[in-house]
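Of the protein chains in this complex, all but one are displayed in their positions.
Chains here go by letter, A and B, matching the order in which they are written, and residues are numbered from 1 within each.
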Amino acid sequence: MSRLPSGGRVDRARPLSFRFDGKTYRGFAGDTLASALLANQVRLVGRSFKYHRPRGILSAGPEEPNALVELRSGDRREPNTRATVAELYDGLDAASQNRWPSLALDALSLNGLVAPFLGAGFYYKTFMWPAKFWESVYEPAIRRAAGLGRAAPGKDPDHYDKAHAFCDVLVIGAGPAGLMAALAAGRAGARVILADEDFLAGGRLNSDVARIGDEPSHAFAARTVAELASLPNVRIMTRTSVFGIYDGEYGAVERVSDHLATPAPFQPRQRLWKIAAKRAILCAGATERPIVFGGNDRPGVMLAGSARSYANRYGVAVGKSVAFFANNDSAWTSAFDMKVAGVNVTTLIDIRREVAPALAARAKALGIDVRTDTQVTGTTGQPFGGALTGLSIRTGGRNGRLAADTLAMSGGWSPSVHLTCHHGGKPVWQEDIAAFVPGRTPPGLSVAGAARGTYGLGDTLAEGARRGTEAAGDLGFAAALPDLPATEDTPAGITAFWHVQGSKGPAFVDQQNDVTAKDLGIAYKEGFRAVELMKRYTTLGMATDQGRTSNVNGLAIMAELTGASIMETGTTIFRPPYTPVSLGVLGGHHRGKDFRPTRLTPTHAWAAEQGAVFIETGPWLRAQYFPKAGETDWLTTVNREAKAVRASVGLIDVSTFGKIDLQGRDVGAFLDRVYINTFSTLAVGKARYGVMLREDGIVMDDGTTARLAPEHYVMTTTTANAAKVFQHLEFCLQVLWPELDVTLASVSEQWAQIAIAGPRARDVLARVVDTGVDVSNEGLPFMGAIERTVMGGVKARLFRLSFSGELGYEIAVPARYGEALARALMTAGEEFGITPYGIEALGVMRIEKGHVSGNELSGQTSAGDLGFGKMASTKKDYIGRVMAARPGLKDPDRPAFVGFKPVDKGQRLRAGAHFLTIGAPADMAHDEGYMTSVAHSPHLGHWIGLGLLKNGPARIGERVRAYDPVRGNDFEVEVCSPAFIDPNGERLRG
Amino acid sequence: MRIPCPYCGARDASEFAYLGDATLTRPDPAAPDADEAFHAYVYLRDNPAGAHSEWWYHSGGCRRWVKVARDTTSHAIAGAELAGGAR
Partner (left out) sequence: MTSALDTFPVTQMPADGHYGPAGIHGVSVRVFDPPALALLAARRGGASALTVAAHATLGLALADAPRLARANGLGTIGAGPGRWLVLAEAPEDLTARLAPLAAHAAITEQTDGYVGFELSGVRTRDVLAKGVAVDLDPAAFPPGAAATTNVAHINVTFWREPGEERFVFLVARSYRVAFARFLIASGAEYGIAFAHRG
């Protein structure tokens, strides 16, 4: 074991067992998978994306590019999980990725030998020809060879959740700056959310060995977290990554159960948070940069601060002999820490000629060999697995060798500025710390600590406290700056350095996407020099780690090549999400049938009892047809239903239509302005069919509107346009004509509405209305609308309307009575063989009658196109009147509404077929319109259609070609009146 | 984005339906140049980078049309008022 005998924030009293690539190991509670693997001296954990090079653990945090594993098994398998953030649990099962047959002996590591051919842009250059090989040969081969983990084979058995949170101050990151910011704002009484992606709050306070006041930094962190937890106005959310800023709202993912083998019963695996915060303080810290040199990707080469973190937080020695390679002071502190903790730190290699005397003295006192003005030029490793065994170094002009099983490197630190870019802010290069710091920040967001390049511990605590105080003060809280404890600050000197020139072997810049310094040279030579081009050409920074450890090195090397400064070279910016977010958590509960809410009609249960087949129409489920035993296809059923209505009587739930109550002195005048026809003259007790236009002159919707009282109308809209029409009417009343006395109320949900149609409809109606209600032709004439009672005192609105062309009524009752009404009608109609029918039969009958519906109200048709030209009043203005008079909409050659029947009556018409003059070529130049609706007419015994034909009404009797290349149909149809039955309307007036 | 509805308070933008430019006035349909004026009213829009006065319908809330002053480059909302005044 390379677990240190003591120390760390792991709980040595709670050992855990886990498996990696089938082998069982032990770790402790508080470990990550990475720390536990290192404690078990497992150094090789994966194979690289493109070259299948052996890779180990580079970091101790979310920046990890190499140690990606498949976590869990079966349908819970999660590929590309970073071992450095995967919290260890008992029974954890992980496997390495992208290797075959095994991790140590990988067949495709031969890719490394052909690496010269796989450089930047090789996809574009190599797989150009022949084109058809791409799908059949190249892509499958590449997908097999290059890739990450495998997705789970089946449906994810877990569920995911979404939630909203609100606060005054959101603090992102619970390191020294974040803890102080939260403390300052929390003590002032502001509602604070403190979010950290780690499972242990404290950030670097758990990884460093510093003293704050009279206690170690980790104890200070624990004490501060305890105080925050005791404040009722502060909510601490660990395991929660804030991944994006969306105009004042913050997106975050809480990993509720990822640290468990399976979520507890009814617990989600993850929860998506949408956090509305008045202020936010970004305290996300900084990420250490690797140095680019030959062989820098070997297992055993890692980041210096991460090596320190393994020692101090996890009590793990990352190696038996550890050398450091750096350009800055922080690595020296890391080396000293580790040495004190009991790790065998042998050598400190620094590219600088001189370092602070205090550092040199401390190194000497600890017995660490110091090599200044020295660079690592190469690495050697074990024959299998490649783990580090030694280093080639160059001091001045002299080459030498050193033995080491671990190299801890540091090229300096990059502030985690990601979220500051989410509103278009561009990071700014700060020369003295050799790092990009935040530029313009999103509104309401400030930055504290290492995330803005403030590295000293004392400065970080102070800056966090100040930002927290300011944020609370901005919001009106009386905030006082907390007392700041004394700290011993460590030196932070740095000399910018990126790339060891002339080193041996591939020098990796982006280890996750296998991009080397040489690839950047190719991009430079081939002209892809601008950072955005370089990124896309080489794929640098485009892996799942979004280039956390590679972006700055990559553009610094490009700057060296072009001779420009880093600021001139610029940086790519970071877009949301900051960290990979699973699609499952974005969906939450809304999956499968719960993707969106389902609306149920008042008679749903009754229809289900009757054997209805349901169909989705928008959010509604409606009865499509009611098959009976022995009916083997839908057409048989629909034919029976339509015939039964025309022969006797049927019923259908039409509650889904939009229903709007209009009340007030000016309703009639208002309706005159929104419909093309006139409603102010409508008599009380009567209904009228109306058509409304959009302001551009195109038909918006149609329906019947009835006048129940002098100042009370009720409008119906189509099912699909109910919300749109309501919104339009509110616009007219609130914005265009606020002087009108009209109030609207949606009554779509209040009233269940059932249509009964057929020659026996009146007989059925007469049996459900209460005694004394006259439904005779005189008492309730065609287009009558009256309020009466049915079924023994139930309020009802009775309308004599017909969509089917038969004698028809619509009966509206309060929604709770809808089902009872359906049952009462069934009983009342039993002797006439009353037939429930669905929207298919309704569609058949409206096509037979030549009524327009959604297919014709397509958003492209004018009132004139649909045959409503004569309905339009010329005595008033209405919405759309002026624009409907445009020459283009008045053009007599516009396709207009007519009926069609096949010349060969055996032919089945298809909606979507285009009309051509017989003999004309089948091209767009000769297109004369198209078929909008078709049905098999049981009444006529053949298929019929409705459609829009150029100059249609003048061509009745003519034959045209119905051309449907999509389904391979091409035959002649005869143009006819759209009213296939009862053109004079005798049935519905009877 | 959250929109400060004068009646309901700050609400998520998903509760609102967007219409656009709130500075337009429906032209006089009886005017001699009504065709031209309606063409402009229906189709012609400025596309300012910066301050914009626009209609949002609070369909998920109070069902009021709200005139919102929004900066199109930053989404910063300077204010919001109900259409039609008090009713």
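To be clear about the criterion, a contact is a pair of C-beta atoms (placed from the backbone, for glycine too) under 8 Å apart; a residue touches a chain by one contact, two chains touch by 3 or more.
If you're wondering where the values come from, they're calculated on a predicted model, not measured in any experiment.
Taking every chain of the complex into account, the chain not shown here touches A, B. Summary of contacts with the chain left out: across A:E431, A:E568 or A:E749, the touching residue is A:E749.
Only one of A:Q267, A:T617 or A:Q727 touches the absent chain when the whole complex is considered: A:Q267. The chain that is not drawn here is touched, among residues B:D12, B:D35, B:E54 or B:D71, by B:D12.
Taking the complete complex into account, residues 159, 161-166, 191, 264-268, 274, 276, 588-594, 596-602, 604, 608, 614, 620-621, 661, 663-666, 738-743, 745, 747-752, 795, 814-817 of subunit A touch the chain not shown. In the full complex, subunit B contacts the hidden chain through residues 7-9, 11-12, 14-15, 60-64, 82, 86-87.
The rule we apply is simple: only the chains that are shown with their structure count from here on.
Computed centre separation for the pair subunit A/subunit B is 27 angstrom, with centres defined by C-alpha atoms.
Taken in their complex, subunit B has these residues touching subunit A: 1-2, 10, 12-13, 17, 19, 26-27, 29-30, 34-35, 38-39, 41-43, 55, 57, 59, 63-65, 74-76, 82-85, 87. Within the complex formed with subunit B, the residues of subunit A that make contact are 246-249, 276, 423, 443, 695-696, 723, 726-727, 730-731, 733-736, 738, 877, 881-883, 885-886.
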